[in-house]
Each structure stands twice: as structure tokens, then as C-alpha cells.
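Yeah, one chain of the complex is gone here, protein chain that is, but the others are all in their spots.
Chain naming follows the written order as A, B and C, and within any one chain the residues start at number 1.
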Amino acid sequence: MIRAAVIGSTGYAGIELVRLLSQHPEVELTAFTSTSYVDQPLNEVYPQFGKQFNSPCVAEDWEKLVENNDVLFCALPHGHVAEKLQPQFLEKVKVIDLGADFRLPEASTYEAWYNLPHPQPLLLPEAVYGLTEWNRKLVSSTRLLANPGCYPTATLLGLLPLVKADLIDISTIVVDAKSGVSGAGRGLSLDRLFTECHESVKAYGVANHRHTPEIEASLATITDIMIPPISFTPHLIPMHRGILSTIYAKLKSSATDLENVKSIYQVAYENEPFVRMLPKGIFPETRYVKGSNRCDINFKLDSRTGRIIVVSAIDNLIKGAAGQAIQNMNCMFNLAETLGLEGAPAFI
Amino acid sequence: MIRAAVIGSTGYAGIELVRLLSQHPEVELTAFTSTSYVDQPLNEVYPQFGKQFNSPCVAEDWEKLVENNDVLFCALPHGHVAEKLQPQFLEKVKVIDLGADFRLPEASTYEAWYNLPHPQPLLLPEAVYGLTEWNRKLVSSTRLLANPGCYPTATLLGLLPLVKADLIDISTIVVDAKSGVSGAGRGLSLDRLFTECHESVKAYGVANHRHTPEIEASLATITDIMIPPISFTPHLIPMHRGILSTIYAKLKSSATDLENVKSIYQVAYENEPFVRMLPKGIFPETRYVKGSNRCDINFKLDSRTGRIIVVSAIDNLIKGAAGQAIQNMNCMFNLAETLGLEGAPAFI
Amino acid sequence: MIRAAVIGSTGYAGIELVRLLSQHPEVELTAFTSTSYVDQPLNEVYPQFGKQFNSPCVAEDWEKLVENNDVLFCALPHGHVAEKLQPQFLEKVKVIDLGADFRLPEASTYEAWYNLPHPQPLLLPEAVYGLTEWNRKLVSSTRLLANPGCYPTATLLGLLPLVKADLIDISTIVVDAKSGVSGAGRGLSLDRLFTECHESVKAYGVANHRHTPEIEASLATITDIMIPPISFTPHLIPMHRGILSTIYAKLKSSATDLENVKSIYQVAYENEPFVRMLPKGIFPETRYVKGSNRCDINFKLDSRTGRIIVVSAIDNLIKGAAGQAIQNMNCMFNLAETLGLEGAPAFI
Partner (left out) sequence: MIRAAVIGSTGYAGIELVRLLSQHPEVELTAFTSTSYVDQPLNEVYPQFGKQFNSPCVAEDWEKLVENNDVLFCALPHGHVAEKLQPQFLEKVKVIDLGADFRLPEASTYEAWYNLPHPQPLLLPEAVYGLTEWNRKLVSSTRLLANPGCYPTATLLGLLPLVKADLIDISTIVVDAKSGVSGAGRGLSLDRLFTECHESVKAYGVANHRHTPEIEASLATITDIMIPPISFTPHLIPMHRGILSTIYAKLKSSATDLENVKSIYQVAYENEPFVRMLPKGIFPETRYVKGSNRCDINFKLDSRTGRIIVVSAIDNLIKGAAGQAIQNMNCMFNLAETLGLEGAPAFI
């Protein structure tokens, strides 16, 4: 059994980790930490869990957590993990960070977008970006896993086959993404009140959302192609879970053949358990992936404009956070990648 | 392995049966029938299911289904099962009916509330009402199981300890229940359009909802006490899943001691895996039970009015339909009652 | 023109007052105060208002407000108005308090339910409870108007005809009410986050909600009948606006004639512009009254149980707060009661 702890278990990503890890046949959950709820049973913080998870949240004691576990899942605000993680910890434990600290290869990019000097730049070269489908080999051997952000996951899975196959003019990429409110976390703020976000939609972080450089850098790293700045605009949707990413790009003139594009996607994903190309004419809806670790994708070639429109959908808390983290853990521990992540999701 | 089929698999209760049965370690799902979608793969009707359930829906052929299965789950409109079910079928197969045909012990009550002569009155004495927690012994040996309605399940689990222990004046029972829209089914009708039921709440079936006689008859059968007519009013809530039942009754003067009432509930449910008494001051919310087979209950003694107020919550599609049906199947086949029904539900 | 100010304009009731008063042909809005947003233009706090309301919120200066206005609308947390309101102010200005400070005739009841000594008990005898339809005469001549709570408004309009006509056994009254989230106000708290109250329903304040004594005392005052404690349970519904009150009571044996009950309601409300008895078989839905100052009512006699079930619906922010306050102002200033409150509400 893999001994695992969740650091930061009472936010939405953290609690989803606890829930999914508890169903994993090869994991023993040793501890869940919390800052706000130390000593309180987790099923009091989340009464959803009935008689399960009745042990108390513990305070965050890294020395002890490192000692007692094979893997640490961190679901903390950015800056926090990089500050606490000592390089020597990695000799004893694997770390899967759901935050942003180790996702960008360059400390300077981090500093520019997060307005914060990177606390651990020396660890950056060791960190592996855990978009499992495209980075499996590196994932399997790393000790420090940077779990992708929710928007980058949906967007990269849709874009990578096109970029890798050189089908699109990468200077024309526009990504318009839509997310449920759980993506904003559990902190108190006026704009997360039911009365302030129900029955409405808005754009936010226009031209400055921090997932933009993550998408750009990951595209570049994975494809080994220089990627110019892309446009990325997230929107807030009055629903709990789900991200839909709508991606636009000009097709290269050599690349307007439908069958060709289809086969590029098919080759990329036909053996992937967690990516599904939808049949012709059926476009992703976030309800189709809610509760699952799946990414649904479809596309359309628009001969009028010479563009391809790709739509991809994930559950932001699962494939966009906790589920992908476990998929990566499976990979890092040489388990079947789907372990603990199967099971049909609820349909509503 | 138990060979099982779902008759009527494409409605909301039916598809939830398919989903849950597919995760049951002792069940082999042999077929799912449909009227509207014959020959269409089920995962085309519900794209939620990804690559699972890609075999086609079959037409409803009872002879064949009886031949090929150990148990048939029926999720059909009322009247339908009673019409198709031949008594000799029960010699070959167990039947679990999620509809209303065998829930009322008297054919005359059925006829009065459903405006329909009962098509199979001779089978009524054999049918067992599957509120598992209160009818376990009969459930375990029946061939014909009438799975309780969603409102009755939530209401009876809240009321039965009080009635059985003679704590309340049963002539004063008032039940005010609230349900998500999935309870209304998947049929097309104006009042189920998003634009006609979102952002609104209403009462319906005032003083004539068909779950009223079911609650009355089941209370009577299970407690062996004569039950006078009770007031039951359902309401429609703009959400997918969940029933909350708020129950009011006058306490008998001998029964106003908090510790006494508490211990009555405790004795009733302390060993029940699917019923949870919430701690003092925490009242059920439907989100706490969404995705689970659990019923959460709490109550308050109101010394000002001499009433007890009991609040119970279930997921209408699980404990109120498919989950309880599987709980009953487990019981009928001598399996652990929780088999296939564990797993922490999603928290949002 | 009536010079009016809104004290506490940036909460949901306050802003609804501002909105409605701005459309009133006989009102000049002189000022809106705020604690959190002093000096900030109101249309920055609520960008909904476009180019309207671009003057800044002012600090709460009672002396000045009293000097400059004919009427003050107060939408403040309980305790606040009673503390600030000096008796001599009422010689210069009329006060309409949307809070709870002057709704209960007895200071002792206030103290028991609000855990607070009443700061101005000497003003209580002067205060008039502004359920306009039932208290019009007193309202028209008062200087201190206690605007009813949202739940009491819906409930009293449904109950009063029955109590006044002695049709029901008042010891059997049970009120089960459902409210949208705006009723909880704009303060930050975990349970008002979208992610914590969407897709769920719950009871709260079970057997101890502060609107209970208000309903009891107002029933008694208006009908001059001794009212025993009643059961009142509010529920939270995932929608913005609306209250639905479902009321249960045993009919007196002399009072079970449908035509009789119908005519009692008809006599009570046929000339009321803001109360509508729905036709037979059509029950209130909160969407029918959203955006209007109307209360919709219907009832059913249940001969099986001997009970009447009354359902009433209002928009909690209008008839349950700001609209009724303006209706009362119209009455206090001898204007047509409907002035500024007509106009068809949006249908969705």
C-alpha cells in the first residue's frame, strides 16, 4: 500500500483528493492537514461524508509528513509549497503539487506573473509537468510532480495534437474558456456569494490570467516548438463543476483535410483511457464529464474562415485537479493509470 | 454472479440503476431495455458514460428476460409492470419494481389513487415493500419486491421510530417535502423546461399526491398500527437531485423528553449503514446526501408548541430509487447490504 | 414631492428601496447612506444601475437626515434603528423601519428572541405594524412604521382570513416556508457561497426563527384573538428571490364548506391591488410574483384529513421588504397605495 497524505485537505481540490484517494485500492490515507480546521473531524467540515473520514484534520508538520508517507499531495495556495519543500525531503517522499509553484520551467516567468520571487528555483529543473497523456515517461520517474492547472489541462489536451502535427498557425491561437464556480475555491469573497454569481456570466482575468504562461510554456516544452503568446480568456459560469475550453486557430493551408485532422487526434488519443474523441456532430458538454477523470474533445473545420474550432471539456476538480494528480501518482508508482479512477460518473 | 437486467433503462431511475449496477462486484448486467431508443447504444443516449455501456438498448421481451436473468429491475410508468408480469415468471426470476404497482397492499387503494383497475391484484399479497431498514426479514425472502417511492422513503425513515414507539399523536402528522426536478422524470412537458422551473419553487399535487396513501399504508403495515389520513405536500425545487422531508407532529405528553426521543432514534438506526442521525443542531441538507444511498435525519423538540419537527434528506435517485433497489437486491440474494453502494459521494 | 432617504442602502433590501423609490413619481430621493461604501458612487457598488445613481453613498448622520427629509427608510441590522432613533425625531420626519426593532409589541418578546434588551421600549406603543392590507387605518396615521418581515408577510396574508373568520383550530397551525438566498443578505459567510448553497435545500432556524413571534403577535394584534404558539420552519432554496409559505391547519367542523372558505378569502382580498387569489387548481409559484409587489394565494380543503392547506407566494425583497415599505409610505402620505408599484414584472 502507498502511504499518502493530503496537505490542505479542506479546500475543494483537497477534499476531492481525500474522497478519491479513499476509494483507491492501493492507497492508505495517513493524514489530512488543515490550517483552519485543525483537530476537527473532516466529516464535520464536510458532513457529506457521513460516517467516513471521522478522524481529525492535523496541523501541517512537514518533517513528520515526510517521515510517514510515500507521497504527499499538496493543495495549497501558490507560494506555499515552494517555501516549505526542502530539497532533501524528496529523498524520502514523492511530492505531487496541485498548486502553481513548479509548473513554469522559468523562475522569471513565475515572478512576472505571480509578483513573487520564486522560493525554490533550484528545484524547478527537477519538476515534471504532469499532463499525463503527453508526459508519461518523465512523470513515471520524477520525485516532484507539478500537477497542471484546470484550464491548461482542458486546453492543452485539445491543442497539443494540432501543434505537434504542425496543422495550425500557432500565432493565431485564441482560447476562450468557461469554468464552474468551484474553480474559485472556498475562500470568502463577495463575488462568490450565490447572490452575486448565480444567473450571470462574466469574463475575468482578461489578458492577465496566470494560466496563460502555463499553457504557453507547456505547449513549448511538450512539443519542443517555440510558442508565441496566445490569447486566453476565462469566464465564470453559474454551476458547480466543469470547464469547457473553446479553441480557435487558423489551419495551415496544407492541413484542411478533415480525415487527416481526425486521424491526428485518433492517433494521439485512441489508447488513452481518459480522453474521448466524440463522434461527428456531438460537441462536449461539461455535464458529460462531471464526476469523471475524462476529457471529451471534438472539433470542426470551418472552410469559410479557414479556422479549426476545438472544444474540450473536463471536470475541473477531477481531471483538472485531484483526478489527474492520482493518475500521475499511479504513473509514478508504476500502477495501472486508471486505478481508483474508473467507475461511471453520475449523469446529473 | 447475479445476472440482472434493467427494464426501462433510459429514464433517470433506470440509468441510475445501470450506473450503480455496473459498479456492483456481484452483478453481471445482461441487458437494458428501452422503448424509445431500441438498438441505440446506451452511451449515445447518455454520452456521460464515455466508453462504457456501448451495447445497444434492447426491446422489452419479458419471456427472454425472465429466461436469462436472476433478477429484473423495472423502472417503468405505473401500470406497466403489473400488466406484463405473469405469476409464473416469479418461479424463474426475482422482480424488483421501482414503480408503484405493488406498493399498496389493497387493490382498491391503488384504483382510487391511480384511477386504474389493478391489473394483477392476485400478486399483491406476495409483494414486499422494500423499505429495507424496516422490512429486512420479508425482503430477504420475497420474489416480488416493491421498491418504495422517493418521498415515502425519506418520510418513513423519519417518522417510523416515532410512530412505532408511540411518541406522537398520529392524527397530527403533517409532511412538507421538497424535491429536485429529476424526480419529475425525463418526459417532455412545459413545466420541466429550464426556463419554466429554474429560479422558482412551487407546491404541487396538493392533497392528492399518490405517495400519500403509500406513506399511510406503509406506516400501518410496518408498525401494525391503524394510521389516520396524513397531510403530505410535495414541492419542486430548482436543483437536480435530492428530497428533503420536513415532518411535524404533536408529541404525546408522556414523550417530551429529549433523551428519550434521541435514544429511540439511536436504537432504530445505530446499526444501519445507510441512515445517519446528525449531531445536535446540524440539520440535513440535500447536498450532504447527493450521490449516496444515505438518509440523514435530525429532529427538534419544540416545547413551545409541543411538536416534534423531524427533517430527513435523501438523494431521490439513489436511496429514493436505484440505490435502495440494489440494497434490496443485496438483501434478497443474501449479500452484504452495502455491496456496491459504498464509496464517498461527491461533495458538490 | 416627498423627500426620502434610505439608511442602509447597499444591502439587498436597501438597494431595492433605492431602485423602487427612484421610479416613484412623488418621491425625491435625497440621500442613501452606507457604512461600508461611504463616498463611493452607488452605481459603482451596484454596476447594474448604469448611469443612474451615480451620486456617492453618504455616512449615516441622523440629525441631518431628519432635517432634510419627510421620510426615512431604514434597512439596517436589528438593534440599530432603535438605538439611533430619538423620540423627538418623529416630530420632524416619518420613519419606516424595515428591520425588526418595532415589529413586536412587547419589549420582553423582543428581548427573549433577540437576546438583547430593547433600546427604545417607550416608542413601541407608537409603532404600527405595516401589513398594509390588514392595518391600513393605523398605518395611514402613524409616524413610526414597522415594516413586516418577509416570512410573516407571506404567512399572515395567507392565514389572516381564516383566523379572523374563526375557520380553523389555531392550535394546529403549521407553517413551512421556503425562501431564496437573497433573504440571507449580502454579508460574507461560508454558507452563502454559491458552492455551498447551490443544488441543495435545507431547513434552518428550526423551532427558533425570529419571525415566529412576529407571526404570532401580529395574528393576535390584527384579529384580537389569543394566538397559541405556532410551528414555523424556514427553508433555504437555491434561487435569488421569492418566498413560498405552505400553511396547514385543521378546519373547524363548522367550516368545511368550500364555497364558504372561498368567499371569506374573496371578501378579504377582492379589492386589494396586491393580493391575488388564484383560480381553482392553480397554486402559487414564486416566479409568478418575482419582481412584483403582489402576493399570490390559493388553498385546498382536504376532506380526508380535515385540514386546509394554504399556499402563498411573494417576492421577498418587494412585498416582503422594499415594495411593502413603499406601499406603506403611500398610505402614510395619503397617496394611491399602488403608486410607483405598478408595472408588469418580468416573467423570467
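Everything below uses one rule, namely that contacts are C-beta pairs under 8 Å (C-beta built on N, C-alpha and C of every residue); 3 or more make two chains touch, one makes a residue touch a chain.
Because the structure is predicted, anything quoted here is derived from the model rather than measured.
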Item checked: Chains shown that the absent chain touches, full complex -> A, B, C
Check: Touching the missing chain, which residues of chain A?
Finding: 172, 174, 176, 178, 180, 195, 198-204, 206-207, 228-231, 233, 235, 237-242, 244, 246, 248, 283-287, 290, 300-302, 304-305, 307, 309, 311, 348
Next item on the list: Using the touch rule from the top, list residues of chain B that touch the missing partner.
Entry: 12, 181-182, 186, 188-190, 192-195, 197-199, 238-240
Item checked: chain C residues that touch the omitted chain in the full complex -> 12, 15-16, 19, 22-23, 46-53, 182, 199, 240-241, 276, 278, 282, 285, 287-292, 294, 296, 343-348
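Methods note: only the chains that are shown with their structure count from here on.
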Notebook entry, point to check: Which other chains touch chain A while also touching chain B?
Noted result: C
Next item on the list: Please indicate the chain closest to the centre of the assembly, with centres calculated from CA atoms only.
Entry: B
Check: Between chain A and chain C, what is the separation of their C-alpha centroids in Å?
Finding: 47
Margin query: Roughly how far is chain B from chain C, centre to centre by C-alpha average, rounded to an integer in Å?
Written below: 38
Next item on the list: Would you mind listing the residues of chain A that make contact with two or more other chains?
Entry: 12, 182, 199, 240
